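One protein chain omitted, others in place.
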Amino acid sequence: MRRLMGLINLEHEHDFLEELTYFRCGAATPFAGRYRLIDFTLSNMVKTEIEEVAVFTNKKYRSLMDHVGTGSDWELARRHGGLFILPPDWNDPTDISRGDLRHFHNNRDYFNRSKADHVLISGSQFLANTNYEEMFNHHVKSGADVTLLTVHLDDELPEHKSQLRVTADNGRVTQLTNDQNNKEAFTNVYIIKKDVLMDLVDECIAFHKDHFFFHGIKENLDKLHVESYQYNGYAMFVNSIESFFRHNMKLLSPDAYRRLFFDNSYVRTKISNEPPVKYRETADVKNSLLANGCVIDGDVSGSVLFRGVKVQKGATVKNSIIMQRCTIEEGVHLENVILDKDVKISGGQTFIGSSEKPFIVAKRKVI
Amino acid sequence: MRRLMGLINLEHEHDFLEELTYFRCGAATPFAGRYRLIDFTLSNMVKTEIEEVAVFTNKKYRSLMDHVGTGSDWELARRHGGLFILPPDWNDPTDISRGDLRHFHNNRDYFNRSKADHVLISGSQFLANTNYEEMFNHHVKSGADVTLLTVHLDDELPEHKSQLRVTADNGRVTQLTNDQNNKEAFTNVYIIKKDVLMDLVDECIAFHKDHFFFHGIKENLDKLHVESYQYNGYAMFVNSIESFFRHNMKLLSPDAYRRLFFDNSYVRTKISNEPPVKYRETADVKNSLLANGCVIDGDVSGSVLFRGVKVQKGATVKNSIIMQRCTIEEGVHLENVILDKDVKISGGQTFIGSSEKPFIVAKRKVI
Amino acid sequence: MKKRCVGMLLAGGEGKRLGLLTKNLAKPAVPFGGKYRIIDFTLSNCSNSGIHTVGVLTQYSPLVLNKHIGIGKPWDLDRQEDGATILSPYTAKKGGSWYQGTADAIYQNIHYIDQYDPEYVLVISGDHIYQMNYEELIQHHEEKQSDATISVIEVPWEEASRFGILNTHDNLEIYEFDEKPAKPKNNLASMGIYLFNWKTLREYLVADAESDTSDHDFGKDVIPAMLNDEKRMFAYRFEGYWKDVGTIQSYWEANMDLLEEDLSVSLNNKEWRTYSQDTNYPPQFLDENAVVENSLINSGSWISGTVKNSILFECIDVGAQSLVSESILHPNVKIGKGCTVKRAIVMENVDIPDNTVIDGTTEEEPVVINRDYVEQLT
Partner (left out) sequence: MKKRCVGMLLAGGEGKRLGLLTKNLAKPAVPFGGKYRIIDFTLSNCSNSGIHTVGVLTQYSPLVLNKHIGIGKPWDLDRQEDGATILSPYTAKKGGSWYQGTADAIYQNIHYIDQYDPEYVLVISGDHIYQMNYEELIQHHEEKQSDATISVIEVPWEEASRFGILNTHDNLEIYEFDEKPAKPKNNLASMGIYLFNWKTLREYLVADAESDTSDHDFGKDVIPAMLNDEKRMFAYRFEGYWKDVGTIQSYWEANMDLLEEDLSVSLNNKEWRTYSQDTNYPPQFLDENAVVENSLINSGSWISGTVKNSILFECIDVGAQSLVSESILHPNVKIGKGCTVKRAIVMENVDIPDNTVIDGTTEEEPVVINRDYVEQLT
């Protein structure tokens, strides 16, 4: 798939996850026991056999860099192509570009160097486990300048409010609106011809625009051939604490778990070499997802436990999300709680939130 | 050599190389036909079998990231350890650290995670081709907290002015001064015990200091056991256009060339897969260094040509430094010139500088 | 390029006493501990000890093993200049043959070692479970100014006659090697881990290769020859957990050892990780009815039944109303509904149909279940 290159554009993604994104960008937020949000998009690109992926980062990108490393866990540690984390580091006083255009402008080399004719652009908040091969075939066959990936919303959820809705005529996009009655939602994933992209970038910069998709594409729907392509698999948007909590919990339904993880090949993430989960004599675990490296003596139900979590004897973890390497000491009771990584809850305490407003503890806290 | 970890600290290095460092940090400046300044320090660390190297960058680090990539060309693309480019990306509003202490503070994890007991710290402006094994052995054997690498200056050159001078009593450092009469100069390369480093960092931060070496070590000479260790091989300091030009030119003496490149195993740099140099019928090349990928039809003498330079028929390049992928068209005459990469000098023009004040052309210019 | 120490990992063992487990698999490739293959322990030791030049000598059923090692990525041994290198018996135009013995295996690969011009060669094998820092062995070797150092472990006196015993002076200098002595004078057993000065070893290998009477074995030929010449040879005492998983019973025991608390082979030791292939399976899922006690379970597994005192590899299904106890389930085993599986080792990709009962508690050794076994059931 040398004709397609990838771009994960995080410039305009807000860090909406409260305590979870105080020190990391949204794309680096842990999800579903062993992943980070960005893993889904990154894995989908790799499954599409894309060999060059750039990430436009804005700030708080250190944990993202740490997570993806050389890209080797996604088979993207390449001598040619591979993965490029591109932090903002602008030094040209004559540069007049703004917003994400600044990234496009300052990373022109990345696009020029590649032999690809098309660019797949994505954010990190639309989560699915798929590959974009069919979408790309549709894009090429239709001769479109741009092809937008859409999903049909069966139920309207708070996280859908910010998604643009797509009106298409025989596949050709005629309108992008905020009309909540239109159930066809844009996923922020699209494929664009590279030369069209570069031209639009120049045009946007010349007219002092600051948002490539809004100004380059949405405002030019009449001039461009923009197609729409619907995705039908299991998918979700994660762009708030509430949606983050709900979609983690939803994976505890066997159907959702199977559809997300087993309908396509596995989602790649950073390898961490944790041993299998150890359940000790007194463990009582029900209806939960557990990642390797956990050591369980206590009761766990309706929860998602990330790698290396320790639940000691007599501790109860219920309807909660416990991130990497947390320790829950004896007699602790947790319910509707999100613990960020490396939190230690010492003996005997009780913390209870609600599913709408989970109790969140920021990382590395000892309580 | 798992007991030693590496740190290349660029925070306090100024970008003194005029046009050459408008868009790149000093450490990323091309040198000697196929290298960047940082290659020397990085290669020395790899030769010392150091398996973890962090680089504290300040700004304009994009070309540095591009150059080192995953670190694989230095055999530092590792799953554990390896190379970490650490750009400034601070998000903690409670952080009170300043100067390079900010890097030490925010990258505490890097030091804590490692099993090494000692840290080799270096800048990028002292160039030599060596390994630090003997120095490390001396450091361990003497039980020093800190061991400074020094060189004896045979001649006083402008670039030596900014180097601290080391007064030692039986190997033990008693004074660090600016006394130009003292010929024992500090190279900005030193080894420090990791726990001493971490303690000094805390102390510096607590007292609002902003320069680890000056405040943490220089001001504590009485409290610390600081050893001095002299390096005797071919070495140089590059910290100005003048020293940059002179030291490139000096390598055209067979003795200097052999001492720098052949006295120890080769200096590693980014692999670029350029073919061998092609000399055509009309080529006339004397007393010059040429990197692969060059295609020569014209006259070249007393010059350093980087990879992929084209010198067309009837062009003359004399006492000049021509960086990657420049094209010198027919009939051009260059003398005492530095062309940054991707410059094209179109036919018939003449540019002449002096060895004290070479004529510099910034990158990607077409003249 | 020069390297201080080259590791030579003998991984060609047939492991005959492991029966079905090694029918199509070299012993070092046998799955172990819910996530690993036996060889992972040795490879991880190399990586953690800073030995990055490792020749892996394979011969018996090497396919799975070769694939598992690949370019050595999980162990940070994916290096263009050295790293892990698979060394199979070479087939010349007129044919090829297996290595004649452990010493011959190294002899045949002298060219491989020579290219790194090492100070030391470490000879290890890929069929033991232990966590050891070879750097400490090397330091011991250097301190003693030894020509060869052999790692030893104290075994119970009553078992000593089953091992190769090293008789040493108080300073641990070896004066005699006693292979399975009827009356052991000592209980320091050789672990089959040898560190040699390469220059010395090279001479002995060349001489040994020329001998018609030699079995070309380290224990039987090379070590005795060196002792005979009064080379400086020292023992290095290893204190940790070490187990040769030579039989079905000991294989099962070594796995069950992982369920013990104070086991020194602690998989959870962050300072000494055991690395293996990791295939990005999703987190394991325990449903409403799952009961899991005193067990290890790997990623991608889906538990609806009861699991006790067992080791489950990746992507296992345990159906509702099923009981798995004292068992080892290799990757991709699917246990149907209403099954009972006790004291069994179920091999990779085996599907156990609903309501099957397998009970190995009455057997002398745990029962090993492969596809043939299941086909006979139905």
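Letters A, B and C mark the chains in the order given here, with residues in each chain numbered from 1 onward.
Here is the rule we go by: contacts are C-beta pairs under 8 Å (C-beta built on N, C-alpha and C of every residue); 3 or more make two chains touch, one makes a residue touch a chain.
Not measured: the values here are computed from a predicted model.
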Option from A:Lys115, A:Lys161, A:His208 or A:Lys357 whose C-beta touches the chain left out: A:Lys115
Options B:Met65, B:Leu197, B:Val285 or B:Val311, residue touching the unrepresented chain: B:Val285
Residue among A:His12, A:Lys59 or A:Arg78 that touches the chain left out of view: A:Arg78
Omitted-chain contact residue, chosen from C:Thr91, C:Gln145, C:Asn171 or C:Thr362: C:Thr91
For chain B, the residues touching the chain missing from this view: 32-34, 72, 252, 254, 257, 260-262, 266-269, 271-273, 275-293, 295, 304-305
Where the missing chain touches chain A, by residue: 1-2, 51, 75, 78-81, 115, 265
Positions on chain C where the hidden chain makes contact: 59-60, 62-63, 67, 70-74, 78-81, 83, 88-91, 93, 95-98, 111, 115, 277
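Everything below uses one rule, namely that only the chains that are shown with their structure count from here on.
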Pair of chains ranked first by number of touching C-beta pairs: A-C
Chain with minimal offset from the mean of all protein Cα atoms: A
Geometric centre distance via CA averages, chain C-chain B, whole Å: 45
Where chain A and chain B are represented by their mean Cα positions, the distance between them in whole Å: 38
Sequence positions of chain A contacting 2 or more other chains: 72, 271
Junction residues of chain C - those touching two or more other chains: 73-74
